[in-house]
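Right, one structure below, let's go through it.
Only one protein chain is missing from this complex, and each of the others stays in its spot.
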Amino acid sequence: MVIPHHKKSRTHQNSKGQVELVFNWMYILIAGGVILLFFVGIVMRQKDISEQQLGDQVIHILQSIFTGSGVSENTKNFIDTSGLQHYEFEFSCTDGVSRFGIVGQGGTVEDTVQPIFSPERLQTPRLILWSLPYKLPYKVTDFLFVTSQNTQYAIFGEDEFAAEFVKATGGDSSKPVDPAASPAPASSSSNSNKELSFNVKSYDDDQYEDIDIGKQYQIRIVDIGGLQISPDKEVPISLKNTPDIKATAVVISADHSTATFYRKRANLWKQWSDPIPIISITPDDEKDAAAYAAIFAGSPELYICNMQKAFARIPYVTKIYAGENIASAQPGGKLNMLIDSYPDLSECRNAYTKSDPNIIQTLQTHFIASLACIQEIKATSTIGSCTTLIQTASELNTMNSDTLVSQGCTTLY
Amino acid sequence: MKLFPINRKAQHMTETIAVLFIFFVLVAFGLIFYFKWHEGAIKEEQTQARASRAMDTTLRVLFLPELMCTRGDAVPEDNCVDMMKVRSLIGQDIPTIPPNPAPILDPSQSYFMRNQQYYYDVFGVAKVVLHNLDNSENIVLYDKSLSPDPTKQIIYEPTYFIVALRDIDDSTHQSKYGFGYLEVGVYGEVIQ
Partner (left out) sequence: MTTFFDKRKGNLRGQMEIMGLVVIVILISLGMLFMVKFAIDDDPAKKIFTRKGLAYSTVSAVMKNTIEDSTCFAPGITTRPIAIGSELFDDCSLYIANKPDDAAESGAGFSLYQCQGEHSCRFLRDHITLNLQNTLGTWNKKYTFESSLYSPNNPNQQKLTLFTINGVKGGCTAKATNKDSSGIYPLSNLQGGEVQNILYICE
């Protein structure tokens, strides 16, 4: 059949219109879909990147804060982390390298120099940073204690050490700090406001069962004297439903010479470590940084590893005072300059070089003891032989603070 | 009349293509703008990271037991450098009479440089210089720069802190305090 020309063109035009319409819609759907997927992909990727970046930024900012707090000795800093209270911070230390970061995120910061004593995990709207100098007998480094207001410290013990710790931390014997309270604006280093204090409560010896974790994130029981915590003893009733990792204890011996860590396992206290020597000499008016470190350290590994960092500094600092050949009893450094500044046969020169004991001999012994201590930790991760440092440091301290001062000589440090 | 509809359809297709072309050109501009901004943001972050590192290193130097003054029972003195320790660090017993001309002492002799495997963790890629204004002495205590790279420019950002320089008077054995400053600078890289 022959279709008239005018009818043919009309039919053809109608088909073309239909094809074009369908083509247009398909084109729109495909192009639009591709563009939408492209932007959605960018948004999702940016979200992940931003979270990772935020985590990294937080950790690096915290590192700067830790550095600043670490050098501000005897100062407490309360850091408002309410924007991060849904994140969990983790702290660990192995082979003299401490690491901290956010749980579940890759970025961690490593530090081989600054000893940081903290629980293994923290999740809090307010971090507390406190720094104390560690002297053996001259200042070796600053210890940085990191904790939070929702980490409760239950103190048992009635000696001066316990009372001093409670007082120094602004602890209260009436009631613990309520971690649910929103943090007040943090001032930089003031401890006068009761809102800004450690969560420390002291208990009498018969109040063991009164321990109540409440809404705290975790609890550390500090037993000074060892009368409360022993292996396989039952945990207090309120801790029976607490996750095991949230309850730990440390027993400081009555003479403050050792620290033994305990952890909760199936409602019993299990000994976590052998007694760890506390290596310190503490003049009457100063705080025992090494003992405090045992209270704040979340685990025996954290304690020993960070003490290792402190011990690693002793030879370097000693060589500044005593000279690089002090291992052979050859004085150098500041000691040699002091010796040279006094005439022969003077009392001061005698105290440095000839008397029994004298500063050179004591420094030599101290230096060699520090090297032995470092070797032992590297080999066995224990600090048993580091106890020699207590004796050498005490002798040095006596000579510097008593002998030299009484004879009117310039002190070494 | 018959020609007009055909031209309209072709024109409509051309318009669509033109619009899409312009759209993608705009998207390309947007992407170029974004990447340029991102590059700037990265440089800004690097600058901030460098500044943060400078602050950390400066704080560590100012409170380092190897440099700090102490008085009796190891009580520290702020903003003070013990010159006897400094002389011990550079391995020279420099006399208290000011040398003339003022020497710039070789950093390779410094104790910190000789024990770099430890002190690199303390200072990082940085330079620590003690300037004694009383005798115009400049003592380089530590200097560890980045390895040179022809594609990158090494930049150096110093920070200055004025400190008292404590020494012992030889005749009276009393403390005396000079005036000087610590220069603590960090090295960084910028892509050329």
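Should a chain be cited, it is by its letter among A and B, assigned in written order, with residues numbered from 1 in that chain.
In the analysis below, a residue touches a chain if its C-beta (ideal position, glycine included) is under 8 Å from a C-beta of that chain, and two chains touch if they have at least 3 such contacts.
Keep in mind that what you see is a predicted model, and the values were worked out from it rather than measured.
Touched by the hidden chain, which of the shown chains?
Displayed chains contacted by the hidden chain, ordered by label: B.
Which of B:E45, B:D78 or B:D149 touches the chain that is not shown?
With B:E45, B:D78 or B:D149 as choices, the missing chain is touched by B:D78.
Of the residues in chain B, which ones touch the absent chain?
Residues of chain B in touch with the missing chain: 26, 30, 33, 37, 40, 48, 51-52, 54-55, 58, 62, 77-80, 133, 159-164, 166, 169, 171-172, 174-181.
Please note the rule applied: only the chains that are shown with their structure count from here on.
Please work out the Cα centroid separation of chain A and chain B, and write it as a whole number of Å.
26
Can you list the residues on chain B that touch chain A in the complex?
That would be residues 2, 5, 9, 13, 16, 20, 49, 52, 55-56, 59-60, 62-63, 65-66, 68, 70-74, 76, 82, 84-85, 87-89, 93, 111, 115, 118, 121-122, 168, 170, 173 of chain B.
Tell me, which parts of chain A touch chain B in their complex?
Touching chain B: residues 9, 13, 16-17, 20, 24, 31, 60, 63-64, 67-68, 71, 73, 112-113, 133, 135, 137-142, 283, 312-313, 316-317, 319-321, 323-324, 332-334, 336-338, 340-341, 401, 405, 409-411, 413 of chain A.
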